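Every protein chain except one is present and positioned as in the full complex.
Going by the order they are written in, the chains are A, B and C; count residues from 1 in each one.
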Amino acid sequence: MKTPVGIVGFRGYSGQELIRILSRHPRVEIVLLDHRSDSEQRPMPKNHEGPRRAAFSAEEVHRSGLAVVFLATPHEVAMEVAPGLLHAGAKVVDLSAAFRLREAPVHERWYKDAHTSVGLLREAAYGLPEFYREKIKPARLVANPGCYPTAANIAIAPLVEAGVVDLGAGIVCDAKSGVSGAGRKPSLKTSYCEANENFSAYSMLMHRHVPEVLQNSGIEESQFSFTAHLLPLNRGILETIYFRAKGVKSAAEIVELYEKRYAGEPFVRVFEAGKAPDLMHVQHTNFCDLGVTLDAATGRAVVVSAIDNLVKGAAGQAVQNMNLILGYPETEALL
Amino acid sequence: MKTPVGIVGFRGYSGQELIRILSRHPRVEIVLLDHRSDSEQRPMPKNHEGPRRAAFSAEEVHRSGLAVVFLATPHEVAMEVAPGLLHAGAKVVDLSAAFRLREAPVHERWYKDAHTSVGLLREAAYGLPEFYREKIKPARLVANPGCYPTAANIAIAPLVEAGVVDLGAGIVCDAKSGVSGAGRKPSLKTSYCEANENFSAYSMLMHRHVPEVLQNSGIEESQFSFTAHLLPLNRGILETIYFRAKGVKSAAEIVELYEKRYAGEPFVRVFEAGKAPDLMHVQHTNFCDLGVTLDAATGRAVVVSAIDNLVKGAAGQAVQNMNLILGYPETEALL
Amino acid sequence: MKTPVGIVGFRGYSGQELIRILSRHPRVEIVLLDHRSDSEQRPMPKNHEGPRRAAFSAEEVHRSGLAVVFLATPHEVAMEVAPGLLHAGAKVVDLSAAFRLREAPVHERWYKDAHTSVGLLREAAYGLPEFYREKIKPARLVANPGCYPTAANIAIAPLVEAGVVDLGAGIVCDAKSGVSGAGRKPSLKTSYCEANENFSAYSMLMHRHVPEVLQNSGIEESQFSFTAHLLPLNRGILETIYFRAKGVKSAAEIVELYEKRYAGEPFVRVFEAGKAPDLMHVQHTNFCDLGVTLDAATGRAVVVSAIDNLVKGAAGQAVQNMNLILGYPETEALL
Partner (left out) sequence: MKTPVGIVGFRGYSGQELIRILSRHPRVEIVLLDHRSDSEQRPMPKNHEGPRRAAFSAEEVHRSGLAVVFLATPHEVAMEVAPGLLHAGAKVVDLSAAFRLREAPVHERWYKDAHTSVGLLREAAYGLPEFYREKIKPARLVANPGCYPTAANIAIAPLVEAGVVDLGAGIVCDAKSGVSGAGRKPSLKTSYCEANENFSAYSMLMHRHVPEVLQNSGIEESQFSFTAHLLPLNRGILETIYFRAKGVKSAAEIVELYEKRYAGEPFVRVFEAGKAPDLMHVQHTNFCDLGVTLDAATGRAVVVSAIDNLVKGAAGQAVQNMNLILGYPETEALL
């Protein structure tokens, strides 16, 4: 018998991606929990049904015996509904920013709203398995990481940990994301003729994902310059990360460092020195690809980190976390 | 001294294109007439000014001595403001559908609203210079053609006129347009992730531009099957038109027919038999390109017609009409 | 133990798609057969291996015990290597055009080359399971259909069969394909700046896929006008098919006809009357989506048929055929 799992916010891009991935999962059965009552805009085929739908309610969660509920909603909604879901007996994997920052004041500074579930904030496990696997497994509530921080932390944290970054010189992270990262709600900025054949920077030096990188890579805000850009493509994040290396003499040494750190990790791929990953080979996958270049004479170094923002940056990582919580093989439905 | 001309609806794509074209016109000066009071969303450079702006009013039109006012607004707005503009002494080139269909009942059937300026409907010249040049020159009000009908009429009307179409077998016009044809207002259908890497048919057999083709090419609705499609690109319309030819034995004969009909026309280009135009060579130009193929054995024929929907399909043709009205060289600012 | 299957031509887009789909198939193991010796252009991750590679040879096919070999090569190569593979004991699913047309003269007229395996031509099963399932199951050689004909035949054949098409008035099939349909070999026409933001018709009235539609839908060349177009997107085919209906009074009747014909078919989805499918909902799937519109007064009808050219139009259908040949569930790895 399959384990029932729920999705709240199934109309957005992360929600749709959850449906796609979980439809291939041999051990779970999807229940779409209809939090809003709006009508679906897409014409549906008459002769093919999708997953079962139900109204969103604690009773439904209880009656259906949902083992895990995914929240692919705005963070305000997640903050509001998470306590009730936990009370109803489900575990929660929250794809929003509601529970990612450990300290309420930090959350409140960057998200400009008062946190209404400070207790859960402290309890939540940060859902980056490559760093917090053992905390995720027994967690009731997992805060699925932001898309930009996933690519950034996987690239930066091992370097800081190993002491090969000259932090005094600072780290620059120039980040580019496809348009699905902005969500499905129509806006001028993400309308076709404004985003197509266009490219622009936004949230220069003050993107809300910055504190997630600081918190998990162990660096200070003054050491980290982050700017986001909007790429004219549907999905994918590529970050070009610049720093001064210390204590290493070649890109190959950093490649080796990554290979050791990520030995046995199913979703981190490391390229040989001097080669850079691109987006097309991570799209529709749960991989994070890393490539390194270094100028030995001056220590100037570049790491390129690439993921699919809807998979490793959202729904895929959420399913990876669900697999850990439910004791399934971590890669199930993800390779 | 330059002649002042006004633009109402300058924030939409047709309005922006009017600004671009008229900025290069040596004989006119632009006044942007601010019909709505909303704020501009685009960051503006501090050290470069754009065209002069003024509030939209009859007094302003009069005081500025605007010779021509372009309406790049929804047709409901055009219907409402055109009488006052004419009264204030300006000539009007209306890019909307308000005055394109000669008969009010036809307008009302396709646009589902009561026409409030039936007198002007009868007076308006249809602004397709290749067919109505002499009516346009002295007109007070020019109804600038729709984008799809411009490409369709230029291709079809000469063939029907010359009697080389077997009308009993019908004409199929399979039309594809870039997303700017849907306007600048955000919507789910035209948001980036929905339109990009996607392609779809819409208004199958019942697009509102159909009666403009019937009216100007002299065919019956029962003889004309038209379906529109949304192309994942910013600008351009390409129509593939299928019919059974009669009285001609080769594509070259139809090419010759077009060449004669459009001899001296600055904006219609005809390709040699068997060659088809594409969008990239008409984008950002006022050209309409035509290509013909014919299977001699069976009479099956295909004409491909291509324009830039914002230029020959909207702003460029509007400037061509303005040039005719003001007695300027017809190609001024358009080559 | 998994069944070994081979792929020849694994660097092209259909070959890459075969790898993606078969990697998820629980019952098979991929062997890439290196027919050419050129180097791979893509940087590979150091710590993740792909499928096993082997030289292309009869010995290898025999030694590895390959149950099925997929040919994702040019048709000239397929024609050359298929006999040897069959001799070596493998069954062959050929994605090229080598064995699709039953009559050698028809092949030779459209492909301009002499067929070198006429015997196999007569033996091959045409791999459109919705029509030839029982012939495919025991076949040694399956000719996987062309991408355009797959979408066309699924839409047209049931209508002709049911007698609801006025064949005298002819059928128009206006077909549009993403750029991957042109293959991976660099050319000016498919280079980024030429195809992007562009749209063009090609092979007007004389595309090589036409005879595959005639052969399988039972219509005459004189009744069928087909023109192909190049869409600025990676993958997907949408065909807009126009005809005069007879004996039916509404789109709903045709929808019902399709629903009956395709009852139980896992990969054909039918939309309610008046709704049209688009590409984004078939991309990366093996579905063929159908939508119908009809003008009751005149009988003018439109069917829109959409597939992913690399999946139902190539690799997905090839795996569907492999599943039939090997007795696996037909949808394995395809939902």
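Following the convention adopted for this analysis, contacts are C-beta pairs under 8 Å (C-beta built on N, C-alpha and C of every residue); 3 or more make two chains touch, one makes a residue touch a chain.
Computed from a predicted structure; not experimentally measured.
A.B. asks: Any idea which of B:108, B:134, B:220 or B:272 touches the chain not displayed?
C.D. replies: Of these options, the touching residue for the absent chain is B:272.
A.B. asks: Can you work out which residue in A:204, A:263 or A:335 touches the chain that's missing from view?
C.D. replies: Within the whole complex, the residue contacting the unshown chain is A:204.
A.B. asks: Can you work out which residue in A:170, A:183 or A:266 touches the chain that's missing from view?
C.D. replies: The missing chain is touched by A:170.
A.B. asks: For the chain left off this view, which of A:158, A:211 or A:236 is in contact with it?
C.D. replies: Of the candidates A:158, A:211 or A:236, A:236 is in touch with the missing chain.
A.B. asks: Taking the full complex into account, what residues of subunit B touch the chain not shown?
C.D. replies: For subunit B, the residues touching the absent chain are 23-24, 42-48, 197, 255, 259, 262-263, 268-272, 275-277, 281, 284, 287, 289, 291, 335.
A.B. asks: For subunit A, enumerate the residues touching the unshown chain of the complex.
C.D. replies: Residues 169-170, 172, 174, 176, 194, 196-202, 204-206, 221-222, 225, 227, 229, 231-236, 238, 240, 242, 244, 274, 276-280, 283, 291, 293, 295, 297-298, 300, 302, 304 of subunit A touch the chain absent from view.
A.B. asks: On subunit C, what residues meet the omitted chain?
C.D. replies: Subunit C touches the missing chain through residues 13, 41, 179-180, 184, 186-188, 190-197, 232-234.
Heads up, the rule we're going with is that only the chains that are shown with their structure count from here on.
A.B. asks: Taking each chain's centre as the mean of its CA atoms, how far is subunit A from subunit B in angstrom?
C.D. replies: Measuring from centre to centre gives 46 Å for this pair.
A.B. asks: For subunit A and subunit C, let me know how many angstrom lie between their CA-based centres, rounded off.
C.D. replies: 36
A.B. asks: Check each residue of subunit C and list the ones that touch at least two other chains.
C.D. replies: 197, 276-277, 291
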